[in-house]
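For this view, one protein chain was removed and the others were kept in their places.
Entry: subunit A
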């Protein structure tokens, strides 16, 4: 799927809708026996690999699951601390899944409001009067496209750099937004959208 994520940001810079649809490509699951030859450290509420890169497990990868059960930040699903659990030889052999840490919803909120400010800076930096904000941001792994409506809502799509037709996709998303979000009388404007219908339409 060439579209990685969709973000909808309201007039004030708050994230009101977010959808991720990329398949994480860099994940590795391996069985380990005591002692663990990777050095793990706690950082930002997550357990990261600090040293010991090998076999597809890279420095910076986070512990995603232990024995097939997803971990919750630095705690396992049963509430034990991951580092303690892995320090205890009685729990081995253990199968750990490592991968690039996914963004938490708080981080996404922060990134969205930061993008909102950068968007405004983009239009102010312009030598010409009345320039638009940031419309496209390009890196070597993805392209970010942004469309701002006349009412101040921003639709942001992260896609594969070679993907074409994103402009019409942004307009289609605007239409879907105006249908599902607005025609629902119980939805208050500028508030987060939580509708499943919207998710299905957006996925399609």
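The rule is simple: a contact is a pair of C-beta atoms (placed from the backbone, for glycine too) under 8 Å apart; a residue touches a chain by one contact, two chains touch by 3 or more; residues count from 1.
One rule holds in what follows: contacts and distances are computed from a predicted model.
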Pick from "Trafficking protein particle complex subunit 3", "FHF complex subunit HOOK interacting protein 1A", "V-ATPase proteolipid subunit C-like domain-containing protein" or "Phospholipid:diacylglycerol acyltransferase 2" the UniProt protein name of the chain that isn't shown here.
"Trafficking protein particle complex subunit 3"
For subunit A, which residues reach the chain that was dropped from this view?
11-12, 116, 119-120, 122-124, 130-133, 148-153, 171, 174-175, 177-179, 182-183, 189
